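Presented below is the structure to which this report refers.
Yeah, one chain of the complex is gone here, protein chain that is, but the others are all in their spots.
So, subunit A:
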Amino acid sequence: MSLVGHQPPPIFKRGPAPLARLMLLVCVCLALLVADLKFRYLEVLRQGLSVATYPLQMAAAKPADFVRNASHYFATLIQVQLDNADLRRQQLGSGERLLRFEQLEQENQQLRGLLEMSQRVGVRSVAAEILYNAPDPFSRKVILDRGAQEGVEPGLAVVDAKGVIGQVTRVYPIQSEVTLLTDRNQAIPVQVLRNGLRGVLFGSGQGRLELRFVIASADIQPGDRLVTSGLDGVFLPGLPVAEVAAVDREAEAFARIVCEPLAGIERSVQVLVLGRAELPPPLPQAAPAEKAEAP
């Protein structure tokens, strides 16, 4: 409102000054960042908006798909034959181990029955393929080609042939995002296979892992294998995770333990999304079929 009570002419009305607008938007952005990184409030907003950007994303993914398929197409016959021979050899080895495994499983069940312990249950799993690394350079994440439609849920464990590679953190309709174990914000509860010592394994950058909060005098040495402890209820117990590479006991209260992942975390392509350890659901078709037959 000017001095004599006139409105300013419309050519001068441009809203708040640029610096004021900048400050306002920067504050909004910082609030969004805190809400997302600190409290994870914005997953709903992200899912909603991602529906809108979905067509554009699908169109943009086409060139990458094309390049991937083309490289498959031009894989040479020799390469395929080598792969085939390799797989046959592996199958022989694992077949022999499977035979023993079945017998051991039987024995385990009988022993558990004798001890009246609860039975271990099978889990449903989804085979998936890693499409590409997530574009965010600050984290270590990959995108899988299976999503909510195939039953992938946030929090599920992802393994390859040699061990755990990470955990599903976000699920889209036909894709999902997996945070690798080497990400700085990823943790997994483990125990030492040799003596059952428990600890929590964190990503430490540069493709390495670090076992934290283990007392400096603990019985752990380079070469020990770490497997999941299953205490979190997310990862199944006993999955191989990492091998201890170096133990530094000179640090303060806790030892500094550097580990190497066992699975090909940054290399593998074919992976398995493991379901939660729970009882399989009852068969849905059985009841109506019986009713139909009864009259």
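Note that a contact is a pair of C-beta atoms (placed from the backbone, for glycine too) under 8 Å apart; a residue touches a chain by one contact, two chains touch by 3 or more; residues count from 1.
Methods note: contacts and distances are computed from a predicted model.
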Can you pick, from "Phosphate transport system permease protein", "Sarcosine oxidase subunit delta", "Tryptophan synthase beta chain" or "Rod shape-determining protein MreD", the UniProt name of the chain not shown? "Rod shape-determining protein MreD"
Sole touch to the unshown chain from A:29, A:215, A:231 or A:269: residue A:29
Going by the contact rule already stated, which one of A:50, A:221 or A:270 would touch the omitted chain in the full complex? A:50
Touch residues of subunit A, complete complex, unshown partner: 14, 18-19, 21-22, 25-26, 28-33, 35-38, 42, 45-46, 49-50, 53, 56-57, 59-61, 63-64, 131-141, 143, 170, 177, 183-185, 205
